[in-house]
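Missing here is one protein chain; the remaining ones are kept as they sit in the complex.
As written, the chains take the letters A and B, and residue 1 is the first residue of each chain.
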Amino acid sequence: MVRQSQAAKLSGGRRDPLRRRNQLVAWGFLSPWALGFVLFVLGPMVLSLVVSFTDYPILRPAQTRFVGLENYETAWNDDLLRHSLAVTLLYTAIAVPADLVVGLVLALIMNVRARGVAVFRTVFFLPIMISGTGGASVAVALLWAFVFQPRFGLLNAVLRFVNLPPQLWVASTKQVVPSLALMSLWSVGRSMLVYLAGLQALPGEVMLAAQVDGASSWRRFWQITLPLLTPMVLFNLILGLIGALQTFTQAYVITQGGPRDASLFYLIYLYRNAFTYLDMGYASAMAWILFALTLALTLLIFRTARKWVFYAAEPPER
Amino acid sequence: MPNLVCSHLVKHYRDVVAVEDLSLEVADGEFLVLLGASGSGKSTALRMVAGIEAPDSGEIVLGGRRVDELLPRDRDVAMVFQSYALYAHMSVRNNLAFPLRCANVPRSEIAVRVAEVAEMLSIGDLLHRRPGQLSGGQQQRVALGRAIVRRPALFLMDEPLSNLDAKLRARTRLELARLHRRLGATTMYVTHDQVEALTMGDRIAVLDGGVLHQLATPEELYEHPADLVVAEFVGSPPMNLLAAEASVSDGRLLMVAEGFRIDVPVGDLHPRVAAGLDRLPKAVLVGARPEYVRPLSTEDANFSVRGRIERVELLGSERVLWVDLAASPDRPWAARVPTATPPAEGSAVSLRVEPAGLRLFASTTGQAIGVGEAPR
Partner (left out) sequence: MMLRTHTIRASANTSTAVVWAVSLAGSAFIILPIVFMVGTALKSDSAVLSVPVQLIPGEPKFSNFSKATQLIPFWRQMANSVLVAGMGAIGTVLSSAMAAYALARLRVRGMRAVFTIILVTILLPSQVLLVSQFLIFKGLGWYGTYLPLIVPSWLGGGTFNIFLLRQYFLTLPRELEQAAMLDGAGPLRTFFQVVLPQAAPALAAVGVLDFVSKWNDFLGPLIYLNETSDYTLPLGLAAFRGIYDTAWNYLMAASLLSVLPCVVLFLVAQRWVVRGFAVTTTKG
């Protein structure tokens, strides 16, 4: 912050009183976070890694023994673990792109300045008011459990109303994951709002210039609007991805992982290993496996992001 | 006896020099103005005295104490910001009381001092309001009040009038001057407006490019600018300037340029200018304030300055003639004339300069010739 110029050296150097004070003050303000970071993030990460190399019977801790990579080997051969990973990835592959696209389309449509649009915007925001930005709430899960109910639920009632065949929804091993993905779309308002904020921040003059230049609506969208929205897309993508990989509440409440493990999300299986089978070592290994996977995916996204994300004043490559 | 002494202050930002070797003194109770364009370093200097910027080197002594290594709150300095920096969520009363609370002044005394300041600035009936509900002028008074209530050793003001409209500005200038007389407080005042500087300052420090060009009374600055920077900054319309070749012989000063010839006895010049003629360079800039320039009605052997009137501006009781001179194509010369019978626009005219009003500047350095003492 303060550069030592030649003159300063001549006068024997100096210490900026503000700077020294700032150092102390800054760390003071950061101390709650620092403490929490060590206690609840760093510590657990290390501990988790260590425990994953052990067999740790929590009821008889004295009998803990070091087993090296045994847990990981078991994981490698565990069909159910592979299955739960597949379930989670399938869900992610459906729910996240759907949320990105639908959210964007809705935001574009909601971005007109017409009477009553604000009403629609509030409507899409209702699910967020109910369940928060996390998207997972027991109340909503219970609601949708009944919505999906084959005989008395809303969806099949609607289908019957328009003379379409009723479905099994979450009672079917094939339909359960897509059904849960459909349910996640109910909270599309969150990403829609992020896009809306981005749309409202678009530089008006650039759009007008494009119009004057003779660009059609379609072209304007693809070559100007969309590139300028890519930061929002990235934001929603990362949040959506991390959220989808951590799906727990919906599946636990609605299906308990069923029918016949068809909706056994990774986190549910992990929970089961930790708190039902009390196999802490194995659960820790599971956690680290998914962590590695998530990290890889996230880094991959960031690596490619440089190519397709444009921030404000940069011109899109075409 | 000086209250504030700044010695060799230096401040760099990365590769930009903000303040270069600034030294000045402010006497007890004096109103010192730091005058300069934006980027001249005046605000940086003020902030260094306040303590919100740290100088790279140099010393600041206030009331005999060395303060440049102290935190702002320990320096006994109060500042009025350009944007007022009022606490928008607090009432006016609480804004005024805040610094006293920070200093743990007893409640009863706070009430007394707040009332005193409110009366002084006529904001007594605004005490319960919030800054957002006040006009610009009222906000400015609250900002002043917050500084005054602390009874500091030094007042610092950073362009406090620049957010006011012209009429309010003129009125507030008077009020500030009145306040200063009443309080007798040492004040350092930053502005880019030379009218403010000339009307309010006991002394003015002209800064440009981080360097102090001249520190003197308003009269001195106006009549005897130390260099071109000062000459061009102070005065409106600005001083007329023209590049010419100068020489002295036989007790006469001769200045020549295209369509421009002035030949006057050295004795007619201002004594301070005459005193510097022994070091007169050949290439000079001839300066003359508009009030010393008149159109000639009859021929005068000493002056041959011909030009064409480009524009005539009405200035109330006078007019300003803007005259295109061949030797100064981009800068017409201004002459102040009484309103009565101005020459017409477009007509040719000859000008005469009152010799006592002639000022000379070296072309290479910009320094004034013969002004005398160094700027301090």
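A few notes on this one:
Heads up, the rule we're going with is that contacts are C-beta pairs under 8 Å (C-beta built on N, C-alpha and C of every residue); 3 or more make two chains touch, one makes a residue touch a chain.
All values derive from a computational prediction rather than experimental measurement.
Among the chains on display, the ones the left-out chain touches in the entire complex are A, B. Considering the whole complex, the residue from A:Trp76, A:Tyr277 or A:Phe291 that touches the absent chain is A:Phe291. Seen across the whole complex, the unshown chain contacts chain B at 50-52, 71-73, 77-79, 81, 83, 85, 87-89, 98-99, 102-103, 146, 150. Interface residues of chain A with the unshown chain, by the touch rule above, are 1, 19, 21-23, 25-30, 32-37, 39-41, 43-45, 47-48, 51, 58, 105-106, 108-113, 117, 120, 123-124, 126-134, 136-139, 142-147, 149, 151-154, 156-158, 160, 185-186, 189, 193-194, 197-202, 204, 207-208, 211, 216-217, 220-221, 225, 231-232, 235, 238, 242, 245-246, 248-249, 252-253, 266-267, 270-271, 274-275, 280, 283-284, 287-288, 290-291, 294-295, 298.
To be clear about the criterion, only the chains that are shown with their structure count from here on.
The geometric centre of chain A is 60 Å away from that of chain B, both derived from CA atoms. Contact residues of chain B toward chain A in the complex are 8, 10, 12, 14, 21, 51-52, 54, 56-58, 69-71. Only residues 2-5, 7-8, 10-11, 14-19, 21 of chain A touch chain B when the two sit together in their complex.
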